[in-house]
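Shown here: the complex without one of its protein chains, the others still in place.
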Amino acid sequence: MIRTDNTKLDVSDIQGFALKGYNFPHARFLLLQLLHCKDAQSFLLKLLPDITTGERWDEKPLTTLNIAFAQQGLVKLELPLATLLSFPLEFQQGMKARREILYDTGKNDPANWDPVWQDERVHVWLAVYAQGLLALEDTCARILQTMDHTHGAKLLQAQDACSIYLNNQPTSYEHFGYRDGFGNPDFKGAERDCVPGQGKLATDGSWEALATGEFLLGYADEAGELPVAPIPHLLARNGTFMVYRKMHQNVAAFRNYLEDKGRSYPGGKEKLAAKFVGRWRDGTPVELSPEREDKSIVADDNRNTNFIYGNDLGGLRCPIGAHIRRANPRDAFGFNGQLINRRRIMRRGLPYGQYVPDGQPVNDQDERGIIFMALNASLFRQFEFVQQQWIEYGNDAHQGNDKDLLTGNHAGKSRFVVQGTADAKNPAFICAQLPNFVELRGGDYFFMPSLTALQMIASGTVDPR
Amino acid sequence: MANESGQVYGLTILSPIVEDQRLDIDHTTQLRWYLSTLPRDNTSPFAKVSSTYLARLVVLDDVVFVGKPACEEHLKSRYLIFETNFDGDLDTYLRRMASEAGEFVDAVWKHCVGYPGAGNSDAFVAYMKKCQLQTTFFFADVNDRTVKDTLRALQTQSALTHFIERNQGKPPAEIQKLFGVFLERLKSAPAPLPGGRADEKSATEDRPHD
Partner (left out) sequence: MNAITPMKPWKTPLLRLFFFVLGAIKPLQADLKNLSFIHFARWVIVGRNRFPRLSDKQPREELRYDYLIFFSNFNGTWNQYIDAFSAVLSRGLNLIWRWSEKFPGSTPVTPFKGYIGRVQFDTDYYYNCYPKAATNDVKAALRVQDALNDFAKTSQSLSPVEFENAYLEFLARVQPDLGSTGIAPVGT
């Protein structure tokens, strides 16, 4: 039984990006440095009317516009000191300062990031999503014009992202060849219906929406408290925090590794690929269908995320260390999933770089990967925790110090075990010498304010009392 | 017995520290300095008392004031807390402390009131028992193996995983032969040192520091 809650959110006050995935194929992320405070404020005031809210669309707009601020951006806008100091510590420090915690070391160290991210000049993230390229260029041009006109900001970098097109249709595939985008968490008040498997487990085994406060500030979270939020209350309410990470993908390395190990794995390359992630490349959950892809499951929203691991604690269907199982263990840790409910993140990623189909030569020096964005009320408790404890470490999943195969910062160590049976066609299989399939090229933490808060910031009326 | 869980003994010792106004540097400070220089790896004195799982030494300066309406009060002395978890019985452990780590034991407990020295092991055991607190509730997740067995098992786990991965896909007869060799090597491998190796931490860890 799926229950949708009737909590009413003021969707006109919440930025649309925080409430829903737009499913537009094109995006451009404008990374801006703010100039003088007054000019920056007039720039923001001019943008305000165009910011996309969470209001329901009768007709999909051609483009959307959303905005978020890094700590140094709020400093530039001269928010009161008391307010700035009331932001959560990890946001104040920024993602670069937290690199030890996040294992952004070695290949992922800031020394290897795009220059724009290395020196903390990115103050503002502006996201333009578009249905088509012409509309995208048009909207971006107008924004840049406004920027010039007000002298409010300088464009540091425009990061393009785009759905991968297959057969001339935009898809939700990513560069390693997996269909992505399943399993975003349901929370109370979100417009769409609950999809089974996306919320939290109720005691009777059904799925419920998570507390709003896990994803929006100013609402009770899963622990029955209001999440740590900046003061004044009006600045925080209906806002959220976002992490942005540009993740370069080493497609050649991945394909070579899979080819090599797939040769010795009795189940074959595609099955091994499925075991890495916990979904077959077409999106079929391995937990539901461990031996083959199943289009009927993928197509059915009531089934494609509707599974638990409680009957598979040994990992015989979905390996214990598989990517989606690490990122969202559901009921795998016992206690009816209670240890998981405060560790969910809302993902909004989009690929960047040219797609190269399997079988064609691909060069890992090319710009190619995924712009990973995740939203949560507490970066520390949600994103950072999952990254540090479940992706870059495996103790909670009883995988010792082994890291997530797909995104872990392996640095030459770390293994992945595919659990099997005593059947020679489906044996236990260890994948070692894992290369870094993914490398971090930059990013930061951002605060995505409500429309009310944005108005306050833009008119310099933030008062911490 | 509340102090024990299976094979594991949970010992809690509370020793008053000598207060001597005449000293430039008081006993508590000297003790803390000494503890800060003590190694924590396999050269730790506790590695010599090898039945020790986990041990800690904590100086208790004072009790805590939790705020009104609770009353504020203070201890008249400072205390050294010794909390240790080991396999085996209490007397054996205490005697091992005196005989195998006597120098360390003296260096620590010489700062405590009424300490007789590790030289006389009967007196030492009696002193420790006088300072012993009864554990009200002791939880030990793993309580049925010795330290030695546990360290061996960790060594086995690592070696076996390497073996499995290295020989994946080979014909069964070959694996069988190699497995025999592996078993022999494992049996004759040197016993792993308790406490780990200090250099191991930086050499094999992909994080720059803990």
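We call the chains A and B, going by the order they appear; numbering starts again at 1 in every chain.
Assume a residue touches a chain if its C-beta (ideal position, glycine included) is under 8 Å from a C-beta of that chain, and two chains touch if they have at least 3 such contacts.
Just so you know, these numbers come straight off a predicted model, no measurement behind them.
Visitor: From the list A:H151, A:R347 or A:K413, pick the residue that touches the absent chain.
Guide: A:K413
Visitor: Could you please point out the chain B residues that touch the chain left off the display?
Guide: 2, 8, 10, 12, 14-16, 31-32, 35-36, 38, 40-41, 44, 46-47, 50, 52-61, 63-64, 66-67, 70-71, 73, 75-77, 79, 81, 83, 85, 112-114, 127, 130-131, 133-142, 145, 147, 149-154, 156-158, 160-161, 164, 172-173, 175-176, 179-180, 183, 194-196, 200-201, 204-205, 207, 210
Visitor: Extract the touching residues of chain A with respect to the undisplayed chain.
Guide: 90, 98, 100-101, 103, 223-225, 314-315, 320, 334-335, 338-339, 342, 380-381, 384-385, 388-389, 392-396, 398-402, 413-415, 417, 419-424, 427-428, 430
The definition used in the following text is that only the chains that are shown with their structure count from here on.
Visitor: So, what's the distance in Å between the C-alpha centres of chain B and chain A?
Guide: Distance between chain centres, rounded to whole Å: 43 Å.
Visitor: Report the residues of chain A in contact with chain B in the complex, numbered from low to high.
Guide: 100, 103, 105-106, 264, 409-413, 415, 428-430, 432
Visitor: What part of chain B is in contact with chain A in the complex they form?
Guide: Touching chain A from chain B are residues 161, 164-165, 168-169, 204, 206-208.
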